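Note that this is a trimmed complex: some chains were dropped, and none of the rest were shifted.
Think of it as A, B and C in the order they're written, each chain with its own count starting at 1.
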Amino acid sequence: MRLLLINANTSTAMTDKVVAAARLLAPDCMVEGVTGRFGAEVIASRSAYAIAAHAALDAHAEHGAGHDAIVLACFGDPGILALKELAGVPVVGMAEAGCHFAAQLVQRFGIVTGGERWRPMLTEYVASLGLGERLAGVRTLQADGGRIAADPDAAQAAVLDAARLSITEDGAELVILGGAGMVGMVERVASHLPVPVIDGLMPAVAFAVAAARAGLRKAEVGSLALPPAVASTGLSPALAALLAQRGRVS
Amino acid sequence: MRLLLINANTSTAMTDKVVAAARLLAPDCMVEGVTGRFGAEVIASRSAYAIAAHAALDAHAEHGAGHDAIVLACFGDPGILALKELAGVPVVGMAEAGCHFAAQLVQRFGIVTGGERWRPMLTEYVASLGLGERLAGVRTLQADGGRIAADPDAAQAAVLDAARLSITEDGAELVILGGAGMVGMVERVASHLPVPVIDGLMPAVAFAVAAARAGLRKAEVGSLALPPAVASTGLSPALAALLAQRGRVS
Amino acid sequence: MRLLLINANTSTAMTDKVVAAARLLAPDCMVEGVTGRFGAEVIASRSAYAIAAHAALDAHAEHGAGHDAIVLACFGDPGILALKELAGVPVVGMAEAGCHFAAQLVQRFGIVTGGERWRPMLTEYVASLGLGERLAGVRTLQADGGRIAADPDAAQAAVLDAARLSITEDGAELVILGGAGMVGMVERVASHLPVPVIDGLMPAVAFAVAAARAGLRKAEVGSLALPPAVASTGLSPALAALLAQRGRVS
C-alpha cells in the first residue's frame, strides 16, 4: 500500500519528520512525502492557511498519482475538502482525524498547538466538522509549529502547561497535540498527564490505511464527486490538467 | 493484541458471524467474542436497547479482563458510555465508529439498517455524537438484523433499494450498512451503488487496533474516569465486583 | 387514580421516602412504590445508570399493571424512553419534569445534586431534552444522594453553598434540587435563596396526575409506540412477556 503525505507547509524538514514518523506507524506501507511548492514556511495565520490549500492541491496534482490514500499532514487541514473532491482515493487531514479519533475515546477533548491564531481557526474548523460541542477548547503556545519542531526540549514545558490548563480549566478528557511540529511530543509528555494524549498523525495514518484497505470507491455523486471540467490560467500544468479533466478517476 | 467483541444481542450465531468477520479484518489480532447473557435476541426497540446496555456491562465484567481493546459489536452502541467508564482499555461501538469514519470520507452519510424503530433511535444517537448535521438520514428495512443475517439473499434487494433512496432522496454521499446482521452485505451491494459503502465493523476494528497500539492510558479525570465504588444488589458477582472497586485499572 | 413510583435505585429506604412525599403531593391518589430488584444502591455513575434502566423496565413489568401513570423516581431518568415505549400509560421522569417545569418559570435554571459524575451525565441529558440552552449549569456535591438522604442536616450547608454558586456564578434564576435523596431539602433551603427552588418530585407528580386525568391514549405510531414483539433470554418472566407481546395496551 502506498501513502502520500502532503505537507502544505513549505518546510522540507517538517516533511521529513512527519514521513519518518508515519513510516513507524505504518511499517507495511510505502510512505512518501511531498512539500508545498509555495507558501509560508509555517502556517499560523488565515492568510498562510488559504495559500496552503492551493499548495496542497498543487502537490497532489504533481505527486498524487499511484497512491492508495493521502494524508494532509498539516494540522488544520488546509484545502481538505478540495483535495477530497479532486482525489480518486481517500484523503484525510490530521486535524479531522485527531478530532474524530478523540471523539471515540472521550466526551470532550482539548487541542494544544503552536501559534495563537490557530485558536480561532481551529475552533471554527472543529465546529465545521460538527464536533464543536465535543471540543473543550484550544490552547496555543506562542511558539509556532516550526519553532517547536526545531527545539522540542525548549517547548516541552510549555506544552505540558497548556495541556494541564486544557484539562483543569477547559475540562478536556484527552489532549490532542496539534501540528506536524508536535510529532514526537506525545512521548515526551503523555506520562505526565492524567488523560490520554494523541497527535494528529497517528489517527490520520490509521484511518488512511483502513480506508485504503477497504477499497472504497470514489463517490460519483454528492458534494465531493469530481467536479465539471473547467479551463484555468496560471496554474501548474498538472493542476490545470486535473481541473480540465471530467470523470477522471486517479 | 487481543480484541474482545461484545455482542449485546443474545444471538450466538450473530456473535460467531461478527467474530469471523473481525478476524479477517485484523488477522494479526486474537479476537474473541462474547454474547449477552440476557435480553432480546435482536435489538430493535428502545426497551431491548436499554436491557442490552446492562448485558454489555455484564459481559464485559465477566470477559473483559486481559484484552487490549473492546468493540461493542451491536450497531447503536447500547451502554457504550458506561462501558468506556468501567473499562481500562479503549472501547468503541460499531455505530460511532461507522459515523466518525464516514464523516472523514464525505460531508453527509446515510444509514441503512433493519428494524424501523432504529430510525428515531439512531437519529437521536448520531445527534448525541455531535454528527447530526452530517447525517443525511436513516432508512430502515422491515426485516430486523436477525432476519437479514439469516437470509441475506432475501434482504439484498431491500438493502439496495434503501441505499438508493438514501442517496437520491436524502443526499447521502456514503452509506453505512448498520447492524451486526449486515456484516458481509457490503460486498454484495457496494458495486451496485455510486457512492462508497461501509459497515460498522470495519471502522470499529480499525479504531480499536489503532487505539490499542497507541498504548493510551485510561483517563483518571473527566466524565469517563472510573467512578466511585458503589454497593449493589442482584448483579452478577463479576459486575458487582467491578462496581465495588475504586481506582481499578483493568 | 393510581400512581406507580419506580425507584431504579435499589435502596428501599429511598423508595419509602419518595412515596411518602408523593402521597403528600397527591393526597387524592393511591400512590405505590417499587424498588429496583438489582443494581447500585445509589446511582452516581454511567454504569449504575445503565443498569438502572434495565431495573426500571423490570420493575415496571412486574408492577406496572393497573396504574394510571408512572413516575420514574430517580433523577436522571434511567430508561425513561424505554419505559415510555413499553408502558400503556403516561410515564414521566423526575429530571425531565423538573427541567420542563423550571423552563416555564424562568429563562435559565440550575441543578444541584449529589455525586460528581452527575454533572456531565445531567448536562448531556438536559441537552437531549432540547433544554441545553436553558440550563445554567449543574453543581454537584461530593456526597451522593444516599448520604444526603441519610443525613440531611449534614448536607444542608453544602446544598446551600452549591445553590448560591449556581445563582451567582452560573446565572441560575431557579434551582432544581435533583435526586430522590433531595426530597424534603427544598423546605430547608428555599427561604435562604433569592430565587425559586424546586425538587423533581413535585413537578413529576403534578404532570403524572394531569396526564392521567386527561385520559390520553397510547400513541399507536411514532418512536414511542409499542415495538414489534421479540424473543428474549434470561429476563424476568414478566419482562420477557412484555417484550414478546405485540400491540399490548397495559
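Note that a contact is a pair of C-beta atoms (placed from the backbone, for glycine too) under 8 Å apart; a residue touches a chain by one contact, two chains touch by 3 or more.
This one's a predicted model, so the numbers in the text were calculated from it and none came from an experiment.
Enquirer: Since all chains share one sequence and 3 are shown, how many copies form the whole assembly?
Expert: Per the structure file, the complete homomer consists of 6 copies.
The working rule: only the chains that are shown with their structure count from here on.
Enquirer: Between 0 and 180 degrees, and as a multiple of 5, what angle does the rotation take that fits chain B onto chain C by Cα atoms?
Expert: Fitting chain B to chain C on C-alpha positions yields an angle of 180 degrees.
Enquirer: Using mean C-alpha positions as chain centres, tell me how far chain B is from chain C in Å, no decimals.
Expert: For chain B versus chain C, the centre distance works out to 28 Å.
Enquirer: On a C-alpha centroid basis, what's the spacing between chain A and chain C, in Å?
Expert: The separation of the two C-alpha centroids amounts to 45 Å.
Enquirer: Give me the residues of chain B that touch two or more other chains.
Expert: Residues 81, 84, 222-224 of chain B each touch two or more of the other chains.
Enquirer: Please name which positions on chain C make contact with chain B in the complex.
Expert: The touching residues are 10, 36-42, 44-51, 53-54, 57, 79, 81-82, 84-86, 115, 117, 119-121, 124, 128, 144, 222-224, 227-228, 230-235, 239, 242-243.
Enquirer: Along chain B, where are the residues that touch chain A in the complex?
Expert: These residues of chain B touch chain A: 81, 84, 90, 92, 96-97, 100-101, 103-108, 129-134, 167, 171-174, 190, 194-198, 202-203, 206-207, 209-211, 214, 216-225.
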